[in-house]
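Working notes for the structure below.
A protein chain is absent from this complex, but the other protein chains hold their places.
By letter and in written order, the chains are A, B and C; residue numbering begins at 1 in each of them.
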Amino acid sequence: MSELAGTPHAAASHTGAGSMDATATKAGPGRSGLAGFASRHGIYLFLIALIVVSGIVAPSFLRGDNISNMLMQMAPLGIVVIGQTFVILVRGLDLSVSSVMATAAVAATSFSGTNADLPAVLGLGLAIGLGTGLANGLLITKRRVSPFLATLATMIVLQGIRFAWTQGAPSGSVPPLLRTVGSQAFYGVPYNLMVMVVLAVVFGLVLHASTFGRKVYITGGNPLTARLVGIGADRVTIACYMISGGLAAIAGLVLSGFVGIVDNWVGRGFELDSIVAAVIGGVALSGGRGSIPGALAGAAILTVVFNAVLLFGLPVQFQIIIKGAVIILAAAFYMRRAH
Amino acid sequence: DWYKGAPRTFLFNPSADVCFKDTSQYKKAGPYTIGFSNAGLGDSWRVVALHSLEKAAAEHKDKIGKLLITDAGHDDAKQIADIQDLVSRGVDLLIVSANTEKALDPAVSRVMKQGIPVVMVDRRIASDNFVTFVTASDNMEGRLWAQWLVEKLNGKGNIVILGGQAGSSPNEARVRAGMQVFDQYPNIKILDTVYSDWSPVKGKQAMQAVIAKYGKDINGVFSTHGLQTPGSIEAFLEAGFKPGEIPPHTTADVNGPLQMALKYKVPMLEVGYPPAMGGQAIETALKVLDGAKVPCITEINSQIAVTRGDETPSIRPDVYIDEMVVKDGPADMLVTGGMGPGYDPKTFSVDYPK
Amino acid sequence: MLTLTGISKGFPGVQALQGVSFDVAAGEIHALAGENGAGKSTLTKVIAGVYRPDEGAMTLDGKPVAWASPGEAKAAGIHVIYQEFVLFPHLTVAENIFLGHERRSRLGLVDHRRTRTEAAALLLRLGVDIDPEARVSELSVADQQMVEIAKALVHDVKVLILDEPTAVISGREVDLLFERLHALRRQGVAIVYISHRLEEIFAHCDRVTVLKDGRHVATRRVAELDRDRLIALMVGRDMRELFPPKRPAPAAPRPVVLEARGISVPGRVRRADLTLRAGEITGLSGMVGAGRTELALAIFGGLAMSEGTVVIDGTARHAMTPARAIALGIGLVTEDRKGQGLAMLMDVAANVSASSLGDVSRGGFLDRGAERAIAAEAIASYQIACRGPDTPVAVMSGGNQQKVIVARWARTCRRVLILDEPTRGVDVGAKMEIYRIMQALAEAGIAVLMISSELPEIVGMSDRVVVMREGIVTGELVGDEIEETAIVGLATQHAAA
């Protein structure tokens, strides 16, 4: 009774025209034709419309270098969003991603700064991410701490550890290859985007085609069912948090290559932005609903909106304002569709 | 080789009377308990400044019985609490590096009212309710940077201000002083002011947005410290600016921007803001507790360096950037650290009185 | 006092009410009868303003009314005791009773002392010993029901509706309840009484309205009816026709497949023994709240038992988990379809394969084709009405949803299938289909355990019946012993030791 189902909107739907569960489906039941198509693929249509409109209003929007730039900016967010999607699907959320990102990035600078360190950098980063994910998962499943608080707490603890480790400020530099991945492009295609795409494909397959992915949806869709059909819901949940932690670590490493110099706040704001992107992309906080392509579309929308606001000549502040409006509108859109 | 003289802001100060404070009322017998309320760590400048302060305290073990250090993590509310806690612990003198100049004003003023002397370091409060402020003249830095940009651009062009932490006194003072210069040139236009929190990562993100908006119209970047400057240069490179095309940048203290200036042929002016002022704060504190006269603003000297060929009529360097840079050193190293050879912020540890 | 004319209400996939007319007069107890899913609760909720009817009109005291919210109906003097409790687990009993009608001091503030004493008095009047200071979450189901009833006595109500209030209480508590109802009737309250216990209808009600599949069948004076005529109205046919003919008992005793020994679940089940045999349908009966569900869950590994063992084919198993139970060939159709049985957003195929993902995956990846094929087969052989394997279960009717769950477990249960209230809220057709499947599974040698609160079903289907009361197994009936009165006797008998 304590998750989304216990909150006003869900209750509203109980007393209203049948429960949300009873009518909401991915397919948008009862709708067909153009309206159904628009409803099912609304997020992608919206993204395309946004791009077209931006291109018309500000022609420089569609310039190669601008697009390349946007893609480079989107990639780290996209990587985090993939993990966040797994976690939200099992009715959770992960606020510790930004702390994981920064810690992995800081860890990347604690070697000699050559490519020979790459395995160590990657290993240590992943260890941090997976370890945090494991801690989150255990707190949430075994100690039954709410995901919000569990990941908030690990976020703070990790921040303390990071500061203690760096004595206040990270120093040193990241391996050159990370530099390249984080800040270069290959014929206009940023390397970090390639990393994101590879991860999206791999984890997209895991989520949408593998047995594990099915377990994720069942666990999030109905945890009790999951338990009673012999799916180790706890293990699935822990795995999701580890995926989120691991991907956040990779995103942190990629982002550390963005400037080459690392500070304590690499990834600041990603914890909420990644949730926002996922929600815009149709991942439901109530669990069991959403997809990786949708979530990535959400990340793309955020990136495009940010970029377009500037190109339209609006003050930077409108980036935040429009972000706020988009998230409410998107959530309202999905709510409406569910009814 | 470098300029080693007294602070030029003092020597060249044209006013007849320089403000001095009588501190006899604070005279006390040692050993002292000194408190240091730090705004926070988080960037390499602040770490070196803290180490410099600890080192100086260690060198004065005879006089200092205890040095109590708190760190507010860049949170105004916590810093106020920290200051209250330090006062509760019975400090004889308080050194404060205020997170933001206005927010800490009431709290610091209060301490002074209670009769405890306050020495500000690096970041002051808005009012003058302290004994002295140990700094390296943010005003001079700001004016020199602005004057140089104006002269580089022959009085005409578009400037972006890349700030540090909004509301922190060094940032505000440097921008204010810079604006006093820019305002004299009607053909200089400030396109935008963005903030980086002294972080190269945030600096790069902020500059990317600005470059997306203005592109080649940007003629100069007024960066209020070296911590964020590399982010800006990176953003230009990524936007397709070739070496030699990147507009002039200003910087301070940090090795990375100097390396980049040489590598990508970025015209650059460095005006130092040495973290060694941490140690100076301890020296000044001891003077105060000894009842000696101290200047209202204790400025330590800054180095001036430019890329070769980029000196202007008003800006004559002490050294060239290629002489100053530590070629193979880490990018985040503080070239003006003054901590002596063999210093490594990661391993530094000193036995100061606790 | 209250009249309804031509009320219709549909839910996606179900027409819960169709043109129903109904009225209840002041000082009358009007029973509402009908099978599960007939629409009784839905009608209740229409009267209470929870649902807005799609069609039809309502009048109260002769004036037309249309509620915009439950609050309006309440303000107009309609009080409902819902089938599902409307209690706040973290609040105390006293607070629950007076919620929305707080006892106040002269200053208009909540008077907690008065709330407490009045609640105590009220409970005393009802004749139950419940601590008004206890949190509702600490109470037994029966006590929670008594609190629900107490709530109804607080206000001046014009219309009181009770939706199966006696489903979880018994004996003395039932008598006390009716004492109250008669008193209210004398005061001119209009009472709508819903119950599956027909004897209550005959003993206490003035008129009865029968619903069937959402339609109004008849309204009669109780005095004009007898039990058989009422059943005929409700079912529309002889009950016996519903059930497949029982198979004769075999000559040799059937082999034991599963033996539960001394199972305890703290607070719910005490040292229960249960034996299941291959090819036999065992009915597990008792009042709601008797602990049957918990016993089944404990056997299945879904609930931790504090003591006891489960012996399967001669091997004792201690730490059972659902995964282990499934591997051992046990299946469990849970009583709560939506809450526990199905992932509502997912499609038929995914729900059918949920307990046998291993069968539809290759190298860690799902073989969607195989999965759909299995689902298609299930749809055909169990006559599941849906658009196909890709239909989200959320849009399907309750009976078909139930068949999806049965299909899931029929695939994986090699030894034992437990069905907890398998026909709750499903229509007659689906019921018969489920009975047929149960019988077929038993014929195939599977030990079937059916938990049911419906006596006819228990009687009609079981080869053997085990009865529980308050967590204890009170008896076992076989063959001709299996009849309603014997079961009721065991279900209400006071626990011995």
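Brief remarks on what is shown
We take it that a residue touches a chain if its C-beta (ideal position, glycine included) is under 8 Å from a C-beta of that chain, and two chains touch if they have at least 3 such contacts.
As a working rule, contacts and distances are computed from a predicted model.
The chain that is not shown carries the UniProt protein name "Ribose transport system permease protein", picked from "Ribose transport system permease protein", "Monovalent cation/H+ antiporter subunit D", "Ring-1,2-phenylacetyl-CoA epoxidase subunit PaaC" or "Propanediol dehydratase".
Shown chains touched by the hidden chain across the complete assembly: A, B, C. Only one residue from A:90, A:106, A:207 or A:292 touches the chain missing from this view: A:90. Note that of A:139, A:178, A:250 or A:266, the residue touching the chain absent from this view is A:139. Checked against the full complex, the one of C:8, C:59, C:219 or C:321 touching the unshown chain is C:321.
Panel shows chain C; residues 48-50, 69-75, 80, 82, 85-91, 95, 99-100, 102, 104, 109-110, 112, 129-131, 133-135, 137-141, 143, 265-268, 294, 297, 301-304, 321-322, 340 of it touch the chain omitted from the view. Take chain B: the residues that touch the chain left off the picture are 40-41, 68-73, 75-78, 80-82, 84-86, 88-90, 100-107, 110, 126, 166-167, 172, 193, 195, 354.
What chain A contributes to its contact with the hidden chain is residues 1-4, 6-15, 88, 90-93, 95, 139-150, 152-161, 163-164, 219-220, 223-224, 226-228, 233-234, 237, 272, 275-276, 279, 285-287, 315-325, 327-328, 331-332, 335.
The criterion applied here is as follows: only the chains that are shown with their structure count from here on.
Think of the whole protein's Cα atoms as having one middle point; the chain whose own Cα middle lies nearest to it is A. The centroid of the Cα atoms in chain A and the matching centroid in chain C are 42 Å apart. Chain A and chain B, compared by their mean Cα positions, are separated by 37 Å. Residues of chain C in contact with at least two other chains: none.
Residue ranges on chain A touching chain B, taken from their complex, read 65-66, 69, 72-73, 113, 163, 166-173, 183, 255, 258-266, 268, 306-307, 310-311, 313, 316.
Contacts from chain A toward chain C in the complex involve residues 15, 18-19, 21-27, 29-30, 205, 209-215, 217-218, 221-222, 224-232, 288-289.
Residues 41-44, 46-47, 50, 194, 197, 199-205, 208-209, 212-213, 230-231, 234, 238-240, 256, 330-333, 345-346, 348 of chain B touch chain A in their complex.
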